[in-house]
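Just one protein chain is left out here, and the rest sit where they should.
Every chain is named by a letter (A, B, C, D and E) in the order it is written, and numbering of its residues begins at 1.
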Amino acid sequence: MTLLVVSAHAGDFVWRAAGAIALATSRGRRAKVLCLSFGERGESAKAWREGKTLEEIKEIRRGEAENAAGVLGAEIEFLDAGDYPLRETPELVDRMVRVYREVNPSVVLTHPLADPYNGDHPAAAHMALQARVLAQAIGYDAPGEPLGAPPVFFFEPHQPEQCDFKPNVLLDITEVFDTKRKAMECLPAQQHMWDYYTDLAKRRGVQVKRNAGPNLGLPHNTMGEAYMRLYPQVTGELA
Amino acid sequence: MTLLVVSAHAGDFVWRAAGAIALATSRGRRAKVLCLSFGERGESAKAWREGKTLEEIKEIRRGEAENAAGVLGAEIEFLDAGDYPLRETPELVDRMVRVYREVNPSVVLTHPLADPYNGDHPAAAHMALQARVLAQAIGYDAPGEPLGAPPVFFFEPHQPEQCDFKPNVLLDITEVFDTKRKAMECLPAQQHMWDYYTDLAKRRGVQVKRNAGPNLGLPHNTMGEAYMRLYPQVTGELA
Amino acid sequence: MTLLVVSAHAGDFVWRAAGAIALATSRGRRAKVLCLSFGERGESAKAWREGKTLEEIKEIRRGEAENAAGVLGAEIEFLDAGDYPLRETPELVDRMVRVYREVNPSVVLTHPLADPYNGDHPAAAHMALQARVLAQAIGYDAPGEPLGAPPVFFFEPHQPEQCDFKPNVLLDITEVFDTKRKAMECLPAQQHMWDYYTDLAKRRGVQVKRNAGPNLGLPHNTMGEAYMRLYPQVTGELA
Amino acid sequence: MTLLVVSAHAGDFVWRAAGAIALATSRGRRAKVLCLSFGERGESAKAWREGKTLEEIKEIRRGEAENAAGVLGAEIEFLDAGDYPLRETPELVDRMVRVYREVNPSVVLTHPLADPYNGDHPAAAHMALQARVLAQAIGYDAPGEPLGAPPVFFFEPHQPEQCDFKPNVLLDITEVFDTKRKAMECLPAQQHMWDYYTDLAKRRGVQVKRNAGPNLGLPHNTMGEAYMRLYPQVTGELA
Amino acid sequence: MTLLVVSAHAGDFVWRAAGAIALATSRGRRAKVLCLSFGERGESAKAWREGKTLEEIKEIRRGEAENAAGVLGAEIEFLDAGDYPLRETPELVDRMVRVYREVNPSVVLTHPLADPYNGDHPAAAHMALQARVLAQAIGYDAPGEPLGAPPVFFFEPHQPEQCDFKPNVLLDITEVFDTKRKAMECLPAQQHMWDYYTDLAKRRGVQVKRNAGPNLGLPHNTMGEAYMRLYPQVTGELA
Partner (left out) sequence: MTLLVVSAHAGDFVWRAAGAIALATSRGRRAKVLCLSFGERGESAKAWREGKTLEEIKEIRRGEAENAAGVLGAEIEFLDAGDYPLRETPELVDRMVRVYREVNPSVVLTHPLADPYNGDHPAAAHMALQARVLAQAIGYDAPGEPLGAPPVFFFEPHQPEQCDFKPNVLLDITEVFDTKRKAMECLPAQQHMWDYYTDLAKRRGVQVKRNAGPNLGLPHNTMGEAYMRLYPQVTGELA
């Protein structure tokens, strides 16, 4: 039981999926974050204004992301493929196939396929999906066994309605929210996001309660994360 | 843990949801089928051609549906609201609210909201959804406690693509398929449907296997039913 | 081979479907126009401003529509069900079922299902579709034989993009356009529409040529009408 | 220049549109709120639990809504048409036509057309749109002059993504947010909503800034409301 | 009158379009299948498990596809562009333009544009569409005359609802189904597909009958294939 999170930039997995990651690791599962870039050009405005160099910025972001992953109990790997733009190339997809084969995830998280504000996010998602399908083929020339069919969940973008993000899964992250908050606090350059994503977790928590109904007795401070399942859910029970 | 199935006509619940019903009852749960009509005008062509009267046809269909429900271990109730057209009226919705309050379902199954071939199906679905929301209101004047928020699943229509039916849940019904087949055989006037819906269960079973992946080791003869979840799934784990 | 056109108001069939009607009658087929109302309240502003009474306006519009139908070689029947609003009632649907059973159309034309500018158009379409399905049921209590499954085409609304009208059929009406123009000229109160719908026919004609391709040698002045097919086309040949 | 807000229940206009209302009245315009019901059955759970009678609850909600409207500088009228369900009837639509003719609004606000959690909201919206179109017809038998074509904006539902609510207008309400907060505080039974909708205004404010861009120099605490425009914007300038 | 079928892998044209091909050749028309790859990596799992080499697998698949094309009376050409992934390149598109110019098809069949299970299918479709448009331009530097505007039909993917495949054309293939079955039997490695696609043809045949209506007297064993037309149909008659 392993969770694989494919993230375009170094911080994405924290804001959008730290709850799911912490839930997995708190249950003793392996979680691995694959950062395709550091977000060095497009998501580090403060450091650029301070006159940092490209390499310095990459190191800062790497360190922050490693700290956050550490708080969440997750492994993290950086492919350093560049951002703004993150380019879709066969070579990068091939490297991702190899990660899939090595990690053999039971669940995959990534960005949604549309984002008119940020082209790197859909690029990361396209490659994550393409690599997943390639990793399934016995004839694809990469080490390891062919992948199964792990479900894919898109995590929430910054402006969900503009990205055709209609959540069909609401994850209750109440029990690990403190850990998510600590992970967010590992990213000091975006301090205004700490409260922003705490508020979002509250808002999604209200929806968790609303969709679960009053009879389940969820607490007042239920916290949530929203996801969108790409493939149909396979189940032995409707619930 | 109770399953409520709202069906426009007497046979719908068998073709489309017998697997889900049999799974529930095989696990000791209560299942109730609410038939809004007998399908006496619109889905009994053979009996009309044989010169049966309206009342005779209703009795035939009632008997068949009771037999099928019996095979599935489910209760069945008929509201006899008329078909072709099944009319949406406040009175009928009110009767349905009372059923919701009495049954207190944990899961609801009904038709999808669009069907250009059959207006009764969306009418039943609209009323099933409206009554569910009304039953939740403490201020609605009907006996019983306010309803919680049971998830709603649409079952598969005859021509899914024409009804905007995009399955997001695939239910593995392999272990109860024999029971579904027996229930279908309680409806002798539509014998050509027995094989049709057996073939469909095979087809959806192939998709169950495809989406579950090879690693789960599902058997070659996996049988499935397709559903479409209306509200977001609330969960404590992504899987 | 009979064409049935269901029109909310007295003029709709002329602007939007006169080409299809004239093509059918020019080939010796029966065409029948069913006007649910005269458009007496909502589409007769000029007459109201002139101080005409409701009954006078209805007679004017009836006469104009009869003239236009005459030019097109079509029968016309008025149900006088009232407009603005045209109300969807079981009684009106029942009257329409009887028309379907009597006419036994091989093709049905009506309004599209959405129009944020005019609620009567979708109301007419809903009823036209519902009556078509009811007329198919042997158990529906109305004279005549059960209807077959005539294809349904939506004709073009005034602001197509706002009505989710995406044409999937382009009809070449070049050979009967003069007849369409004459039929339009039977509606003197809306003279500005004559040129408007002539321009539209040119525009759709350009699309006829564009989608047919240059090899078919369609003439420079090809004229067209746009339609949207509701049910899948059944065919013995892809072309 | 008059704003008309059509609200299914007594509180809706406060949570969802108080900013737009306060902006209008702060600029000296007339604003009128039309409440179709008090929300007496479906949105007054606390009062029902306290054993209040139906009439008592209606009076409480009326008083609260009048207070909130007063804070916003808006007129308010109640049609007392009942809720849960709010029924679409010709009579109610006719009453609304008369309000349109009397108020002659230059802008209309109402609920979006879909809400799987609350049938009253779409019912109110359907009627608001239908009445607007009827009020435009010179032949419609109601006092006053025919209505122009005021633009319609849907305000934000509780779970926007589930209601196909994709905002295409973001309104900057920073300068009147304090007034909105005061109006919300007129509704004591739903105190948890005060912070919820304050958080939402912050969130939409972040989007206001994001979509306006940094060059406009909007303040850090920009507050927003989201709307969805139904008809195309008519303009003399792209901006 | 020539049919061009653009297929990502060697077997696709058999399962999904053999009926359309056989109908065309049975009427004396030319049909050409263009296979962009052999499906050597992604659709030959059995051969890989048996330890075959890449070249051996390509030869096996080539032979099978040639046999199937032979049964159908169609020409076949392989571009050997590689699969899993099939890469979209300007060079490959250019080769396809030349095929279009040489074949001058009157009808084009290819994959739909979305398939979350298989990236090669949309890649083939994108290139097929792009090449078709390029071949139309007199200024495009390739031998032959500019192409006309042949209609394009998408054939059915494995999981139609997940690929946004909403059939709008149902093709009656009853008279050539035996030939389709024989062509399928040329692909021994996928024997489980023979019955799967026979069942699908039955299912689509039921829909052919349902949409044609009872009056056409189609036989009980009507077999069908489903297609989705990309461009509007140009016609001189609504039917």
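As a working rule, contacts are C-beta pairs under 8 Å (C-beta built on N, C-alpha and C of every residue); 3 or more make two chains touch, one makes a residue touch a chain.
Remember, it's a predicted structure, so these values are computed and weren't measured experimentally.
Though it is not drawn, the left-out chain touches A, C, D, E in the full complex. Only one of D:A45, D:A114 or D:V169 touches the chain withheld from this view, namely D:V169.
The missing chain lies against chain D, touching residues 3, 20, 23-24, 106-107, 109, 146-151, 153, 167-172, 207-208, 210-216, 226-227, 229, 231-239. In the full complex, chain A makes contact with the omitted chain through residues 40-42, 44-45, 48-49, 54, 57, 84-85, 87, 116-119, 162.
Although one chain is not shown, part of chain E still touches it, namely residues 90, 93, 129-130, 133-134, 137-141, 230-232.
The rule we apply is simple: only the chains that are shown with their structure count from here on.
Any chain that touches chain B and also touches chain D is listed here: A, C.
Where chain A touches chain E, under half of the residue numbers in use are shared by the two copies, so each contributes mostly different positions.
When chain B is laid over chain E using CA atoms, the rotation angle comes to 180 degrees (nearest 5). Computed centre separation for the pair chain C/chain E is 37 angstrom, with centres defined by C-alpha atoms. Those residues of chain A in touch with two or more other chains are numbered 167, 207, 210, 231-232. If each chain is drawn as a node and touching chains are joined, the picture fits none of the line, ring, star or complete shapes.
Of all possible chain pairings, those that touch are A-B, A-D, A-E, B-C, B-D, B-E, C-D, C-E.
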